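Moving on to chain A:
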Amino acid sequence: MKCPKDKSDMIVVEHEKIELDYCLQCSGVWFDSEELELLVSVLKATGAALSGTDLLRPREAEHAEARRKCPVCGHKMQKVWLGEEPGVLADSCPLGDGLWFDSGEMQQVLQKLGPQDTQATKDIISFLGSAFPFTLGTDKRG
Partner candidate 1 sequence: MWEQIKSNQIRSVMLIVTMGTLLFLVGYFIGLYFLDSPTAGVILALIVWGMMNLVALFQGDSIILAMSGARKISPQDHPRLYNVVEEMKIASGLEKMPDVYIIDDPALNAFATGRSPDRAAVAVTTGLLDKLNRDELQGVIAHEIGHIKNQDIRLMLLASILLGAIVILAYYATRIMFYSGMSGGSNRRKGSSGGGGGAAVIIVIVVGIILMILAPIMAQLIYFAISRKREYLADASAALYTRYPAGLASALEKLANSNTQVKNANKATAPMYISNPFYKGGMAVNDLFATHPPLADRIGILRAMGGASYADYEKSYEKVKASRIIPASALAEAAPIEARPASPESQAGEIRERVERTRETSDLMWRLSNYRSINCGNCGTRLRLPPSFNEPSLRCPHCGYVNQLETA
Partner candidate 2 sequence: MAGIILGVIVAIIVILLIIIIATYNGLVGMRNQTKNAWAQIDVQLKRRYDLIPNLVETVKGYMQHERGTLEAVTNARNLAQSVASAGPGERAAAEGQLSSALARLLVVVENYPNLKANQNFLALQEELTGTENKIGFSRQFYNDSVLRFNNKIEMFPSNIIAGMTGFKQSEFFEVKAPEEREAPKVSFSAPPKS
């Protein structure tokens, strides 16, 4: 799969049996909806309260950043907030193929977890954090 930002071939990282596409150039992450759905069902099975809908349909965000194209279908993606505002900015495919996180957004991910965020959002974001502790610079927390 090609990175929506710099068009280089992404590598695939398997973390806890979930596959994520990772760009070696820009450290961006593509979370495919199939894999996201799989993660949601795993989290549900382990007892975490989670509703897939408030994840897969985040609210529309107004943002000046350039619009990227979905690496799966090529449609222009929408900027969305994941979690309570100000939340984490992500690009969402209009056809539901998946979510794209810029590397800058990845850096914000862990710090942005507020008390009013839903458990679902926290679970997804902490999953991303645990998948890339080195890239996020969080592996030194001990």
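Here are a few things to note about the model shown:
By definition in this document, contacts are C-beta pairs under 8 Å (C-beta built on N, C-alpha and C of every residue); 3 or more make two chains touch, one makes a residue touch a chain; residues count from 1.
How these were chosen: all candidates are chains of the complex that A comes from, given by their letters.
Treat the numbers as computed from the prediction; the structure is a model and nothing was measured.
Between chain A and the candidates 1 or 2, a touch occurs in this complex only for 1. Interface residues of chain A facing candidate 1 in the complex, by the touch rule stated above, are 9-15, 17, 19, 22, 24, 27, 34, 38, 41-42, 44-45, 131-135, 139.
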